[in-house]
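Every protein chain of the complex appears in place save one, which is left out.
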Amino acid sequence: MKAAFPGSFDPPTLGHLNIIQRSASIFNEISVVIAENSQKSYLFSAEERLELVSALVKPWENVSVAVCTGLIVDFLKKNSIPVIIRGVRGGDFAYEFELSMMNRALNPEIETIFLTTDPAYLVIRSSAIKELASFGGNVSSMVPPEVEAALKAKFDD
Amino acid sequence: MKAAFPGSFDPPTLGHLNIIQRSASIFNEISVVIAENSQKSYLFSAEERLELVSALVKPWENVSVAVCTGLIVDFLKKNSIPVIIRGVRGGDFAYEFELSMMNRALNPEIETIFLTTDPAYLVIRSSAIKELASFGGNVSSMVPPEVEAALKAKFDD
Amino acid sequence: MKAAFPGSFDPPTLGHLNIIQRSASIFNEISVVIAENSQKSYLFSAEERLELVSALVKPWENVSVAVCTGLIVDFLKKNSIPVIIRGVRGGDFAYEFELSMMNRALNPEIETIFLTTDPAYLVIRSSAIKELASFGGNVSSMVPPEVEAALKAKFDD
Amino acid sequence: MKAAFPGSFDPPTLGHLNIIQRSASIFNEISVVIAENSQKSYLFSAEERLELVSALVKPWENVSVAVCTGLIVDFLKKNSIPVIIRGVRGGDFAYEFELSMMNRALNPEIETIFLTTDPAYLVIRSSAIKELASFGGNVSSMVPPEVEAALKAKFDD
Amino acid sequence: MKAAFPGSFDPPTLGHLNIIQRSASIFNEISVVIAENSQKSYLFSAEERLELVSALVKPWENVSVAVCTGLIVDFLKKNSIPVIIRGVRGGDFAYEFELSMMNRALNPEIETIFLTTDPAYLVIRSSAIKELASFGGNVSSMVPPEVEAALKAKFDD
Partner (left out) sequence: MKAAFPGSFDPPTLGHLNIIQRSASIFNEISVVIAENSQKSYLFSAEERLELVSALVKPWENVSVAVCTGLIVDFLKKNSIPVIIRGVRGGDFAYEFELSMMNRALNPEIETIFLTTDPAYLVIRSSAIKELASFGGNVSSMVPPEVEAALKAKFDD
């Protein structure tokens, strides 16, 4: 069974990698899908995020990476992927629940499954990491070294 | 008893119509109140929303529509409407609870009552519909045909 | 429009009275419905609760009291009452949401509306009041004087 | 990949069947695990539940049923099943989150994945169904006909 | 400033010790208060819990232990302790919020403060530990060795 793990990955975090690793042992193939919405602004461009995530998932043979500029459900249909994977904390479940319903309304053949965020990564959100990094805070316990370097490069500009 | 159903209605959805229909059978008169806040940006202008909602509520004789550019509580006082109706899902109740307290602090004579969103419409949020429509997604199960046409016209511009 | 306010009322609290008072100004007639479930144990018998509540609602001409030993939806159908009123805090909304869906599944013509518990009564739950009273705690800010006396009588036994 | 769907199934509902059906199309093999805890009381015995569930899952070739009288994680280890499936509504996620953490603390190799309850079945809880049936309420929209008959037989005793 | 940390401690867990340790570095004196409610049933008697907790808190000079058979607020008043400490996860906050309001209604001079449960201990609840231990599950990562031995002795009876 194939599954997709969609997200902004702006930047990818240790929490994302944890979900990818666990998903890769449940499903035959995992497609990490980087969402690129022209109406949102990102710290890292789609190309930069593709490069960062691609480097991080190299260890897993059954994980690939792609950029999606349209609806996730359309991407999944075109690529014959029937399952969406989402990591959830506690407080964001109501939102995730609605999102999964929305995707199901758009394509009833697509199933969303949730994995719980490992408590060790509960605290890690891309948005908070960017804010921290902008203040020069130490994010080494939250992102892989490659991402830490990329953040440093961004904010030293 | 008169009641008001305030919201942005940008655009009106099948979920809104469901709440209006159910409210119209509980209260003698329903005033659908389109909030127009000069500090927010809308996809449809207040005039367009007034036109769309007015067309949709025609079937109910006891439902009228108005635009409100100030505080809802002031609008209700001026129009002698003592009850606010709000539809709630699960995840948004904390916010709705606070909003109702705020309105009560501003005018203790105004009561907010909540109707639960019908499960069939749980997934339908105006904001998500706009995003979907901007990607060319199919929103025919979420909005009335008039609104679908209006969305198409907006995004084909 | 008629509406019912069902509950255990074991015992009735100031929070219950607050909901009754507010409901009585929205609806033409309010029926306070005391649920009596043979599989649950109560501190006050159905007769005692009927007597206590009846005494408390005397000030409102449009409020009556009844005991219901079956399904609430059946009681409402028999008495041609189309609306159920429930007071909600924040933390109990998920449960109330499901309960309202359940009642709707049993009878689609019955509508549940929610009123928010007044912050002054947020703390007042019948179960906590019974526990407090059993320890001799002062519950005078939580229940009417009649109920306080009844509790005292119960626990002095 | 094998997965287990544990629960009390007292009785099995249309909501359970919905989760089983969806799981059966994601995983190669599904084991429905009927929990039997000697400290809890059930309406239907473990044997009755085994019989009811077995009859219901016959249409799916890759679904089997078993009774578990010990810890679920031990059952999964013995049967080499690495994944637990749970259906979630919104309001019960905090509990489910903790339960999944607990199971992970007991065996880090076991992964819990969550499927959202279909809105059509949001209202259906085994406990509520039993209460309804005990009052003679109509539960035909909540359970399969076999279960409805079994409930009738129980409460006509 | 003195503070109390009330609870059932049936049995005490590593999560409890974590809260005690952190509280002991914030407040001058911590009183661990073991609640004994004659209407509840415990696995360990009040004496056993007192002994277990007393042994565990020996390392901290400013932590003492007591048993309370009445209302916590009365215990605090008698002992001139103005602050209650509670550990919270996410899902139980609504309950804890109400409990703190209740205690404040009983004695406005008493303040409840909340510490977040360390993610490492999120999974640890006394009730789950008892269930696990009754099945012979391994609870060594959830309770101190003394408590593990006490649980073993209980369930080997």
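The letters A, B, C, D and E name the chains in turn, as written, and every chain counts its residues from 1.
As a convention for this text, a residue touches a chain if its C-beta (ideal position, glycine included) is under 8 Å from a C-beta of that chain, and two chains touch if they have at least 3 such contacts.
From a predicted model like this one, the values you see are computed outputs, not experimental measurements.
When the full complex is examined, the chain removed from view is found to touch A, B, C, E. Listed for subunit E, the residues touching the missing chain in the whole complex are 1, 22, 25-27, 82-83, 88, 90, 93-94, 97, 100-101, 111-116, 119.
Residues 39, 70-71, 73-74, 93-95, 97-98, 101-102, 104-106 are the ones on subunit B that touch the missing chain. Residue-level contact of subunit C with the missing chain is found at 90-91, 119-120, 122-123.
The rule we apply is simple: only the chains that are shown with their structure count from here on.
Using the contact threshold fixed earlier, the set of chains in contact with both subunit A and subunit E is D.
Here the chain at the heart of the structure, going by C-alpha means, is D.
Of all residues in subunit D, those that touch two or more other chains are 90-91, 93-94, 97, 101, 119, 122-123. Contact annotation for chain pairs lists A-B, A-D, A-E, B-C, B-D, C-D, C-E, D-E, with touch applied as defined.
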